[in-house]
Structures are given as structure tokens and as C-alpha cells.
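Have a look at the structure below, then the notes.
With one protein chain withheld, the remaining protein chains of the complex are depicted in position.
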Amino acid sequence: MRKVYLDHVATTPVSHEVLEAMLPYLKDAYGNPQSLHDWGDEAREAIEDARGRVASLIGAQPGEIIFTSSGTEANNFAIKGLALAQQSKGKHIVVSAIEHFSLLHSARTLEKWGFELTLVPVDRYGVVDPEGVAKSIREDTILVSVMHASSEVGTIQPIREIARLAKEAGAIFHTDAVATTGTIPVDVKELAVDALSLAGNQFYGPKGAGALWVKKGARIIPFLDGGVQEGGRRAGTENVPAIVGLGKAAELAKAEMESRTDRLLALRNRLIEGLPSRIEHVRLTGHPTQRLPGNSSFCIEFIEGEAMLMLLSSKGVAASSGSACTSKVLKASHVLTAMGIPPAIAQGSLLFSFGLDNTEEDVDYVLEVLPPIVDKLRQMSPLYSKFLKEERGGK
Amino acid sequence: MRKVYLDHVATTPVSHEVLEAMLPYLKDAYGNPQSLHDWGDEAREAIEDARGRVASLIGAQPGEIIFTSSGTEANNFAIKGLALAQQSKGKHIVVSAIEHFSLLHSARTLEKWGFELTLVPVDRYGVVDPEGVAKSIREDTILVSVMHASSEVGTIQPIREIARLAKEAGAIFHTDAVATTGTIPVDVKELAVDALSLAGNQFYGPKGAGALWVKKGARIIPFLDGGVQEGGRRAGTENVPAIVGLGKAAELAKAEMESRTDRLLALRNRLIEGLPSRIEHVRLTGHPTQRLPGNSSFCIEFIEGEAMLMLLSSKGVAASSGSACTSKVLKASHVLTAMGIPPAIAQGSLLFSFGLDNTEEDVDYVLEVLPPIVDKLRQMSPLYSKFLKEERGGK
Amino acid sequence: MPVYNEKVMEHFMNPRNVGEIENPDGIGEVGNPVCGDMMTFYIKVDDNRLSDVKFKTFGCGAAIAVSSIVSEMAMGKTLEEVRKITPALVAQELEGLPKNKYHCSNLGAQALNKAINNYLKKQGKAGESKRRRKDEKE
Partner (left out) sequence: MPVYNEKVMEHFMNPRNVGEIENPDGIGEVGNPVCGDMMTFYIKVDDNRLSDVKFKTFGCGAAIAVSSIVSEMAMGKTLEEVRKITPALVAQELEGLPKNKYHCSNLGAQALNKAINNYLKKQGKAGESKRRRKDEKE
């Protein structure tokens, strides 16, 4: 059976070159970067090299990069660390309603610690209105965080403008760029942000390495307490192989970004254009043009996402969904909800996310296997029969 | 030149079998365990397998294991998460004076959050007195944490007894078993603890995977907020390859523990017995018998640790030291200090930690190269010339 | 490690008794799309037995598998026997469900029960109206 992986938002494969770069550090070069001997020197050199590569990808200084274990840790660190460092100035923070849970729930934890939180809404395309952010900012607002793009619906936010307004109002500005870094151009100076989260497993690096970039001079309270690794800002033995992999992935992403984007766009557009002619009652979610190159997210009406995923999986196709049933907590995606998509329709969420391993044939295969799946489930769906009866009745 | 790695406390190499077990998850099996398709199923199966192996190593239930990115994260999570979950009962915590910084500094952070902290002293062998712990416990003590063993001086603590006293007094008991798990028998039921930290890179697993064991029913507040991974207790995409590696390392450690201990003990004892006959004014630090099998830690009088490490390194030997000069913050090891070792002597700290890759020849090599190094530095040392003059004067 | 076991998967992939019954003796609808799952059961009753059971389900794999097995478990049974199909029995018949999907087995049993209630209510009414017609004749 054909196997087609279209779930690159969940995680990308590790590219061959990245694994090759990592392997020495899983074998003989096993030293701890803090050690004072050859093994330590070798490991230290490797992570400083990687730091340079990651910095170069986002237009930053190497000394501003703090390696973390994941995007989730980078977001926890950013939100908690920046807020705690600023709390003498105020205790109000502003984040968008569609942030990743690692950011949103960190903000909720701050609420438990006595901070106040304002969520900024999005429009039906998932776009955060810069003026909406500006209006949310108060005298005591210390921190604003808006993601660079949502991996779920692909919408890219006008970060530069939001950052400018936030900073004019005297707040620190953080952006979660986990979904964008390594995929589209991310330059901290161009975006004019103060802090930025990224993660390697979103762009062909390994799981286990992310980073928080914090602008030189910005204060942050460490999240992981302990040793003096990462300039005293993030304790714990450095995950050398994963950091090396992240560095290599950053280097490759920088070199190949344009050609990658072209490939992804072609695939994504082929699907976005092909699907509506084969399946009725499909909506594209997210912004039609301001979206991640590999992202094609839909709501297929009258049926539910998990069931679609299972039937797709039986045909060898891997995708994802923001339906309530696919989430462990059985709630429909807060992103779709915030975009005003009615719950019954959000249940039909289906997300195909492309990567460099995909081909046009993969798209065509989806276009071939998905319609009968949708058909089968609609034949089973009481919502669909009601719809048909009403339609017939209406005519 | 001969290369001899005697810094296994810093990190162990990844064993060949462990790397073999990890590789598929760095290649084709790159799925995210949360995904609903074959790639996800495969990854989920792999981490649940690993969970079983880790649980089996420490006599726990798989559902009680929470994977983390490191020992440092496990300690931060334990101390902060357990204390925050109990704070309605009281705000006093008790930890030993020789805890690893990841634990000690987490406790210091709790102080900033309004908790009170009592440090329990150790004797000159680095042993925590159970009665000392019992005396520190107050009405409002909610949490006691004492490490299972110090990797720095090797002393193994009477955890079972300390845990019993702590729990009789109504406190939750956590132990940092990062230095012991996988090296000596660790059984959560025998130790009768409530929570326990461990890390794979201490026993031939990879960097990037540790675990916190929390006894079923014990409440803990998540440290990393976000998704519902690890039963909602630890967010972030699971580092599948590293977790698989940790699992394999646990399996191997369990199967080979006795034979490993025998080998390490033989090497360690050869050095501990051989050194004093070749170098004068050497002290063994830590407990003479209740100590980790691979640990031989000394203070070499009149000279400083970093200089010794550098000269050892020039002979191909990797070791470590707790001297002020080897620490980035230029403070002598708090462990040696807590044991009452005078600062000038603590400066001569030198730690050889053995692993499975070492041989008797390695020990003999150290016994051969270390004496001239010590000689050279003593010839340079004003403390040594003073000592010689006083000695001559005294005679 | 698939989320669902083979039995659940088999019912999901090949659900029995999908569809509607024209002029059913009872209809039971539970859930709503806002919560995630929605099931409609149709029954035909002959001689106090379910002579036909059909369903339509909007929902996840578990919801569909539960609907299928419930329809199978109920088919041909007396109303009293069907009343004894508890969520626990449904889950057991499916050889287990993931924890966060237990509620689907409730839905299946509930929908079927509702269909029976609906049948009994109609019966009652039918009985009444029959009686009324009888009365009128008398």
C-alpha cells in the first residue's frame, strides 16, 4: 500500500544530513560540554557551532540563543520567565486566542500566580488584528505574545505591526515562531520582536531541541533551575546530539528555503484547488493567501475528523484534525472555535500538511482516496441525511 | 596517546545496543506519539514500551513514570510540582545541603515564591543524618527531598530510613536518584519514597531523556504547561528516540547490574588503594564503603583541581573536580564545603568516575601519570613550599 | 500501538446495519454535533422483539463501532433483553475502549433505549387510539 505522510505539523522526519551530523555525538563524541577535557571541548565546540547556525537562520547573535528541549519549553520559559522578570512593572499580559497550548496554558498558570490575562480575538481567517492588540494593552501590561503562524490553520500574522504597537505601548513582545522558523523567512530584526520560540522538529531537525531567542539586554528569569549551562539561563546537561541536529537543520533550512517553499506551495495549491471539485461542502480554513506554504486545512461538513483520519490511515495516508474527538480532552480546536467556526463544522476539521518528502502523486492519491471516504461517512451521518432532506424540502 | 575517560559522572557514552534501538526512531519511525495514524501508533508503542522498561528497573507501575528531558527537569518538576500541589497544607520544605543544584536551586526558587526552606547538614563523609531530617520537620513541612547518592563524592544515603521518618511526620518524600538509578539497585517500594528522579545519560542512555516517578495518587502540578502528553502531566512532543534509548538502557542496566557493579568496584578499589602509596597527602572524600561503585573522589593537598585536570588531559585522561576554579561561578563545591572540608583542601578536589569502557590498564595509567603531575604542580605551589618549611621547621 | 483494538477497528471499518428504516416503530436520537457525537437508532419491533435495527452516526471511530456493535447485540432480542444492554456490556463486547472514549458506549445504549421508549410511547398512543376507536364503535 502507498504510504503518504501529510502530518508535517505533528513533526517532520529528520533529514538524512541532520542525522549524519548527529551521529558522531551519539557515538564517540559523547562528552558533556561543561567538562574540562577533550570530550568536553569537542561537545562544547559542537553546540557553539549549532548556536551560530541557529542564530544565523533568524538573524540573531549567537549569544542570544538559549537552547531548550522543545518548542513547549521555549514557550513556557518565555512567558513565565519574561513575565516574572517584569512583574515589578505590572502584572498584565496579552496573548492571542489562538496560541498553542504551551503558550496559552503557561499564561493561565501566570493567572494562578496573580497575573491578569487578556486574550485577543481573531477574525474568521484566524488573523489577529493589530489594533485589537493595541486596545488590549493597559498601563500595567508588561508582555504581549502573538504567534507568528498557526500550524493548525496556517494563517501568518502581521507580527511586525503587532510588535511595533506592543512595544510603543511599553510592553515586551514575544512571538511563538515554532510553526514558521525554518519554513518561511524569520528575521528577528525585521519582525522587531524581543523574544522568539522555535523548534527543530518542525523543519527536519530531531525531536528534543528547540530554542528561545531573547534580545540582548532583555531580562528573563530562568525556568529550569540548576547548573550554569546556557550562560546560567537554562540548566541541565545540554542535549548535544539534538542541538547539533537543530543546528544542521537550521543551516539547511537557510540554504534551501526558497526552493522548499516553491515545492510546498505547488503541492498545497494542487490539493486546495483539487479538493472542492471532488467533494462538496468543503471549506478551506485559515487565510487564503497569508498562510504557511505546506498547510492545507479544511472542514469537511457533516462528518467528523477522527473517523476520516482512520479511514485515510487505512489507505496509508497520515493527516491530522482539530476535531473534539481527536483531542484527548474532547474539545474542538480552540483555534477553529476562535475563528467562529460552528462546533458541528469544526468537527469535520481535516489538515494535510506537506513536507519535502511529498510529491504530486501524493496529492493525487489523496484526491483519489478521500472522496469515497467522505462519501462513506456521509452515508452514515444523520446530519447529512437531515441536510439532504431539508435541501430536498427547500427545493 | 592513550585516551582514558574517567568522567562518567558528567555523562556516560551511549551504549551500542541503545543507539541501535534509537536509530529507527531517528529514521523512518519519526512519528509523533499523539498522531492518529501508523506513524503515531508506532511512536506511541515505542514510548509505552520504554515506559514499561523504566518502570521495571525501579519496581514501579508504568503509569507512574513521567518522561522528562533531563534529570534537571525531573528535579525542577518534582520540587516545584509537589510543593505547589501541597501548599494549602503548609509551605515548609526540607532538603539536604548537598543536593544537586537542579534541586537546590529549585528549592531556592520556592523560597522566592514564599516557601520556607531548611537545609539539613551532612557529616564529614557526606551522610545525611536521618534524625537531623526528623528534627528539621515542622507542623507545616510538606516536602522532604534527599538525594539517593551524590555523584560528586559517591556517598549513598540511608534513604529508606529518612523516607520513613519524613512520611511519619506527614511530609511527601522525594529522592534525586539520578546518580544511582541504573547503577545500583533502586526500588521505589524498598526505598519507600513518594517520588524519584532519574536520568538516562547516567547509565549509557542518551542525553535528552530523564524521568520523574510519582507514586500513584500523589498530586503534582505540571511544570511544563501545554498539551496532554504524559497523561496531562508533562507537555511537549515526546522525544521518542531519546525515550526509546532510555528504555533500552534501563533494560540493559537491570539485566547486567550485578556484573557491572563488580567490574566498577574492582577498578575503583584499585585506584583508591593504589593512589595513596604513590602520592602523599591525598584524602579520599565521601564515605569509605557506602559509596557508588564507580566513584573515587579525592582531595590532593596543596594544589588546585583545574590545573590537575588540564595536565591529566594533556596525558589523555578525562576527569573532573569540584574546585572553585573549575566551576563557572568560582565557588568550591557546596558538597565538599558541607562536609566540612577546608576551602584550600577542597581546591584540590579530583574525581575519577569509572564506567564500563574502563580497564585495569586505565587505572594503572592514571597511577603512572598522576604522580608526576602532582609533583609538578606542588613544585609550583607556594602552599606546598610553606608546608615543607613548616615540616622541616617542626622536625 | 493503535488507539483501538482489532474488534473496534473491524466494526468501524465494516459497520453493520448502517441506514434508516422507513416507517420505523421507534427512533432514538442522542448526543449532538456540538459535543462531538450524535447517534440515531431506528428499530422495527415484531412480537416484542427487534426484528430490525439500523443506525446513523455522526462521530468518531468509537462512536461508529459502538453503534455497529449495539445494533448487532440488539438485533432479534426481546425488548427486555435489549434493556439489559448496558454501556459496560457494550465496551466488553468491543473488548475494550480507550478511557476517553467510554462515553461513546453510553451513547449507544442510550440511543437504543430511547428508540424503545419512543416505540413504547407510540404503542401507548397507538393502544390508546385503538382503544378509543374501539370505544367509539361500542
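A, B and C are the chain letters, set down in written order, and residue numbers restart from 1 in every chain.
In the analysis below, a contact is a pair of C-beta atoms (placed from the backbone, for glycine too) under 8 Å apart; a residue touches a chain by one contact, two chains touch by 3 or more.
Note that the structure is predicted; figures quoted are calculated from it, not measured.
Taking every chain of the complex into account, the chain not shown here touches A, B. Only one residue from A:Val4, A:Leu19 or A:Leu36 touches the chain missing from this view: A:Leu36. Against the chain not displayed here, chain B makes contact via residues 302-304, 306-307, 310-311, 314, 323-326, 328-330, 332, 343-344, 347, 379-385. Along chain A, the points of touch with the absent chain fall at residues 36, 41-42, 44-45, 48.
The working rule: only the chains that are shown with their structure count from here on.
Among the remaining chains, B is positioned farthest from chain C, on the basis of C-alpha centroids.
The centroid of the Cα atoms in chain A and the matching centroid in chain C are 41 Å apart.
As a whole-number value, the distance joining the C-alpha centres of chain A and chain B reads 35 Å. Centre-to-centre spacing of chain B and chain C amounts to 58 Å, using the average Cα coordinate of each chain.
Among all residues of chain C, none touch two or more other chains.
For chain A, the set of residues touching two or more other chains reads 306, 310, 326, 328-329.
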